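My questions will all concern the structure given below.
Note that one protein chain of the assembly has been removed; the remaining protein chains are unaltered in position.
After this line comes subunit A, so read on.
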Amino acid sequence: MPYRHVVGPQTYLFADLRDLMAKATPLRSGDMLAGVAAASAEENVAARMCLAEVPLATFLSEALVPYETDEVTRLIIDTHDAAAFRPISHMNVGDFRDFLLSGVATSEVLAALAPGVTPEMAAAVSKLMRNQDLIAVAKKCRVVTKFRNTIGLPGTMAVRLQPNHPTDDPAGVTASILDGLLYGCGDAVIGINPASDSLPVLSELLRLIDGIIQRFDIPTQACVLTHVTTSTEVINRGVPVDLVFQSIAGTQAANASFGIDLAVLREGHEAALSLKRGTLGDNVMYFETGQGSALSANAHHGVDQQTLEARAYAVARPFKPLLVNTVVGFIGPEYLYDGKQIIRAGLEDHFCGKLMGVPLGCDVCYTNHAEADQDDMDTLMTLLGAAGVTYIMGIPGSDDVMLNYQSTSFHDQLYLREVLGLKRAPEFEAWLQAMGITGPDGRLKTQRGNHPLLAAARELAA
């Protein structure tokens, strides 16, 4: 069904809901590359004005990606919670924004609403929101998950310790893990991106991280970020696996380019659950996403990249993941051109995930061919800290020497805790104190060379 909006003498026509959503999206290079972006600033605002009047219920009847050929659309429609949706079922998208910002939408109301919010509804309302709106509403959303600690409590922010190494060298990986722990990082997960995809190497890395966690009784979890089918295979071989990882996207075709579908994810989920390694909870999945992944796989169906990103959270949602993060600036400037676009996308992704009830963190990052630098990352991480982001990355000195991009560092999370008063997952915070890494105020203590972690370093790295 076509949509139209009149601005003075000009009538803007939008072919269908998909076209309207794309043209209402704040400008970004990926939508321009796909040829779906608004042609002018006025058309962009006209599309937003038109979108504001679209009833939320329309998104349940007009699919942006065809129901018949896309299992993600079927998942979204078939599992939609009509009872949860009822309180907002009479609203249009503009009303929905006003409601979300109002005092009526408390944390409890938003939590009850989440199963009734489809990704398309979340994406649509985000397109009408300024950055401060995205922050203010996300801040009210509470998503708490558990494995060996409790992630997502109000006033906390966790950190993934990311000890990547260009050749997966165990000693080098260990050195980065110890550095990170001594900087108070690792409550979200100690999670490594392996350079290799060979099963013996992956198994060795899993045993290495598990060994450190067991030896020092650290209330956290390990993950080696490899393909879900590979994780299932190492589980079958008896290797200790806490979290099963997978990159996911918002269409069936894009997921196929990752070599997965929903059935494959279910197998990985069941394999991880079967190990029963969580002590506090059974949130066993870790997913990564990022705007532009569907277009880069030529699997975008003419839908804007931000809406498709929100659909990836719908893929994640039924698996009750411990962690989901958008890798916001990793994919390159053809999708998010500069710091301004990366910052906007990070806030949108976080908002949409949280509104849908998904524990969203963010890899606040950029590549060297994007128009971005450390100042842009400082801005985005500070805004996300204010928005209540579930976790960020912790990488030694911001420099990922395996993946060749820059993310947030062990120091960056200390800065956020200082300026925003954010605490760690409580069990991990207590462990740091017991280990003498932090004081009662949560601040780092100066370490002498005889700290038990350091005393064990030589042995662990051997």
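Everything below uses one rule, namely that a residue touches a chain if its C-beta (ideal position, glycine included) is under 8 Å from a C-beta of that chain, and two chains touch if they have at least 3 such contacts; residues count from 1.
Operating definition for what follows: contacts and distances are computed from a predicted model.
Q: Determine which name in "Sarcosine oxidase subunit delta", "Probable molybdenum cofactor guanylyltransferase", "Ethanolamine ammonia-lyase small subunit" or "Sugar ABC transporter permease" the UniProt entry assigns to the undisplayed chain of the complex.
A: For the chain missing from the view, the UniProt record says "Ethanolamine ammonia-lyase small subunit".
Q: Of the listed residues A:His5, A:His165 or A:His227, which contacts the missing chain in the full complex?
A: Checking each option in A:His5, A:His165 or A:His227, the one touching the absent chain turns out to be A:His165.
Q: Considering the complete complex, identify which of A:Thr156, A:Ser176 or A:Thr438 is in touch with the unshown chain.
A: A:Ser176
Q: Pick out the residues on subunit A that sit against the missing chain.
A: Answer for subunit A: residues 29, 32-33, 163-166, 169, 171-173, 175-176, 178-179, 182, 332-334, 337, 367-369, 373-374, 395-399, 401, 404-406, 409, 411, 414-415, 417-418, 441, 443-444, 446-449, 451, 454, 457, 461 touch the chain left out.
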